[in-house]
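A single protein chain has been omitted; all remaining protein chains appear in their positions.
What follows is subunit A.
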């Protein structure tokens, strides 16, 4: 790669990164920064088990059963 194209790629990447404002959440920023990598690559590894847990907890805690919710959802299209 020539120096010119290397410089151009560098400037392009620099613009890409600096265009978006940095994300801060006040005092929770360190926790946010540790949690975000799990959502950047293959977030389904976190989201699918969480969804299953929510479904099971919902089925156990709520008065409506999973069967009733699924019946309702199946007619939702």
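A few notes on this one:
To be clear about the criterion, a residue touches a chain if its C-beta (ideal position, glycine included) is under 8 Å from a C-beta of that chain, and two chains touch if they have at least 3 such contacts; residues count from 1.
Simple rule for what comes next: contacts and distances are computed from a predicted model.
Look at the chain that isn't drawn here: its UniProt entry, checked against "SUF system NifU family Fe-S cluster assembly protein", "Phosphate ABC transporter ATP-binding protein", "Yip1 domain-containing protein" or "Monovalent cation/H(+) antiporter subunit G", names it "Yip1 domain-containing protein".
In the full complex, subunit A contacts the hidden chain through residues 16, 19-25, 39-44, 47-48, 50-52, 54-56, 58-59, 65-67, 69-71, 73-77.
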